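This is the structure, below, for whatever I ask next.
Removed: one protein chain of the complex. Kept in place: all other protein chains.
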Amino acid sequence: MPVKNPYLPELVTIQKIIDETPNIKSYQVVFNDLEKMKNFSFQPGQVGQLSVFGVGESTFVINSSPTRMDYLQFSVMKAGEVTAAIHDLYVGDQIGLRAPLGNWFPYEVMKDKKILFIGGGIGLAPLRTLILFMLDNRANYKNITIIYGARTPPDLCYKDDLKEWESRSDVELVLTVDNEYPGWEKRIGFVPTVLNEVAPSPDDTVAITCGPPIMIKFVLQNLAKLKFRDEDVITTLERRMKCGIGLCGRCNIGSKYVCKDGPVFSLAQLKELPEE
Amino acid sequence: MSLEKLKETVAKVFHEVDVVIGYKQGFDPLHATPCFITMPEQVDQLIWNPLCVQNLTSYLPFLKKKVGIVVKGCDSRTIIQYMQEGLIKRDNIVIVGLPCTGIISVKKVLHEIDNQPVESITFRDGSNVVVKTVKGQKILSLSDVCPDKCSTCQYPTPLIYDHLIGEPIKSDKPPESVYEDIREFEKKPLKERLEYWEKEFDRCIRCYACRNACPMCICQDSCIAETRDPHWMSQKLSITEKFMFHMIHAVHLAGRCVECGECERVCPMGIPVNKLKKKINLEMKELFGYEPGVNLEDKPPMYTFNVEERKIEEHKL
Amino acid sequence: MSVIAAKELRIIGFLCNWCSYGGADTAGVSRFKQPTDLRIIRVPCSGRVDPLFVVKALLNGADGVLVSGCHPRDCHYSDGNFYARRRLEMLKRLLPFIGIDERRFHYTWISASEGARWQQVITDFTKQIHKLGPLSTKTEVMVES
Partner (left out) sequence: MAQVGYLPKEKEKAFFETLSKNALVYVPCLEGDTVIFRPFSPERTLCFERSANIPPKTIIFPQSETLFSFDYKKNADDPQKTAIKLETNQEYPDVIIFGARPCDAKGFKIFDRVFMDTDTPDTYYKDRREKTVIVTISCESPSAGCFCTAVGGGPADKEGSDAIITELEKGYFIEPVTEKGKAIIKEPFIEDGSPYQKEAVERQKAANDMLKNPFSTDLTKISPSLFNSDEFWEQVVSKCISCGACTYLCPTCYCFNITDEQAVNKGERIRSWDACMFFHYTLEASGHNPRPTKFQRFKNRVGHKFVYYPEKYNGVIACCGCGRCIRYCPVSVDISEIVGYLRGSGIEPLKGPSKDGANAG
């Protein structure tokens, strides 16, 4: 069997587009080659490279759950050239996909533990795939707490998921927005401060956090204050990526490539790397 | 001896500024290298001889503090051009001027000693260069191994300085000699000129050393040769793209290039990139009587206009 | 004589919106006979034409480039064409140095009412480009027509 060309994407078709927030859309795609769709598998937290031919490629986390394989979902925030091009696409358009890439959340290790999710804005995307995965294997995990915030209520992603999680008894959902907003009765405040208010206990708990760098910075500080051990704090990192397979050299932090050795890292691993 | 006087002056200037930029000996006897003096004991490393080839002023727009700078005649034109274009604050800079009797072209010296590593190099009575290599010693005359800009140098003494080391020197080179090589090149037939540039640019590897060494190229980090918005060029290595990049560099220097020769000096593939800029300068002089970086009151020609242009007639078909 | 019979060459025209584009329109409205090789790109002012537009066109397959703006002193933005005049004159003198015949690039001033003058300019310029023939540099990108 000849070696697979790692740069050649598979063609996928957009089945559904969901407007999550004014600048974030979720795209549900299916492989054109149904054979590939059937035996495609990935782990929660792995990423894929979406190609808009003529414009370029960008990395997005596969945020549908590996247990629900009728489509793959990617959430795209409009930021640069490729994301803007993706936002101009319609249902039925074809794009390229190279997946799965990178490592994933160590859910094996998290079995029989309490799980604490801390997300901010688009940061809920990488967490969502793990949350859905855990909800589909609910028995393996103790209680699940989700602290999720955004600038304003319209900026909250996956609104229908949030409703569902709120209604479930075996999940504690804490929603917040940065400051007052007409019609919003729930919490007000930045995610790190809300984390201090909720003050979950660190023992037998794994904390997984994703969001804008500024939020991650303070969340990690607060988790440390709450005595969370470094190995129990997991986050994903973002870097400019091109090849996605650890060759082009661009996404390195020290000797680790975020695209291949990451994007999921534990705080303990991060501490060994030169800070940048 | 002017080196002692230079060290004295720099030691004095050192206290008024955060850093002084000068030359020191490089990795081998043939190469000098810029040195950033941030500690008094580093003043002793300073050297001043024909090895000091770099144009140190190209660091100035990027340094956000008070800087002392060692400047040759041709380099001083960069400072005047910066001031004409408002790219530096004059009172942030202390200029130590050095009247210059010509520098070497490392490429020409290496050519003479067929690229052997240099064991020692000494300069005797101002115009002889004694080079010792494994294959023996060779005596070269500075006028044979100096860069083209020195053989037609009009401004050996810095045009602007706070301290001058030694006596000013007048140029002994006729002004019309400056663009001799350009007129020579224009004698070639049109087709031959195009083929010449296609052959030379074919070697270009787009490493952008010419752009990053150019003092006037201050938008290096967002150069349209690399950006995709605006999307001028592709990253494909075809002659079209290389030709386009060198035209971008030349046209963006129209009426701004002070002919310090850095672009040609640093090209690792030996491409005569300075020729394009000299041709435009020739036209700027012809059209507007303007020479970049010579007098402070001038306005770069592309920054302004005359309602009645003396030298531009309407072209008839 | 329209040149459709002979193979058309690629001639790019940068026309300033207020004057020359109007002039070309007047020529068109008055049904003047003129060659059709020219591909017009409308720009707000001749001052908007970066000399590198012309260079990029010539290097990537254009055989001739024409830039036309308002007459000096008539510029809608008062001094756009003054800047353009200097830039385009500089470019006109640089082209032969890199081996591209300067007659392949022409810049002129045509006002909105000068339909006849537009017809004259475009006919002469197209004839001149046809005399020079296609610009086949090794640099020409193989753009499949």
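The first chain written gets the first letter, and so on, giving A, B and C; residue counts start at 1 in each chain.
Just so we're on the same page, contacts are C-beta pairs under 8 Å (C-beta built on N, C-alpha and C of every residue); 3 or more make two chains touch, one makes a residue touch a chain.
Worth saying up front: this structure is predicted, and the values here are computed from it rather than measured.
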Next on the checklist: With the missing chain put back, one of A:15, A:152, A:193 or A:252 would touch it. Which one?
Outcome noted: A:252
Checklist outcome for this item: For chain B, residues touching the missing partner are 18-19, 26-28, 30-36, 38-42, 54, 58-59, 62-63, 65, 107, 110-111, 114-118, 134, 203, 205-209, 211-213, 220-222, 226-228, 234-237, 262, 265-266, 268-270
Checklist outcome for this item: Residues of chain A touching the missing chain are 3-9, 11, 51, 53-58, 79-83, 92-94, 96, 213, 238-240, 242-243, 245-255, 274, 276
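Following the convention adopted for this analysis, only the chains that are shown with their structure count from here on.
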Item to check | Core chain by centroid distance, with centroids computed from Cα atoms only | outcome: B
Next on the checklist: Relative to chain C, which chain's C-alpha centre is the most remote?
Outcome noted: A
Checklist outcome for this item: chain B and chain C have mean C-alpha positions lying a whole-number Å distance apart equal to 36
Item to check | Touch list for chain B against partner chain C, complex | outcome: 182, 185-186, 190-198, 232, 238-240, 243-244, 247-248, 250-251, 254-255, 276, 279-280, 283-284, 287-288, 301-302, 305-307, 309, 312, 314-315, 317
Checklist outcome for this item: Residue set of chain C touching chain B in the complex reads 51-52, 55-56, 59-60, 72-73, 79, 82-83, 85-87, 89-94, 96-101, 106-109, 121, 124-125, 128, 137-141
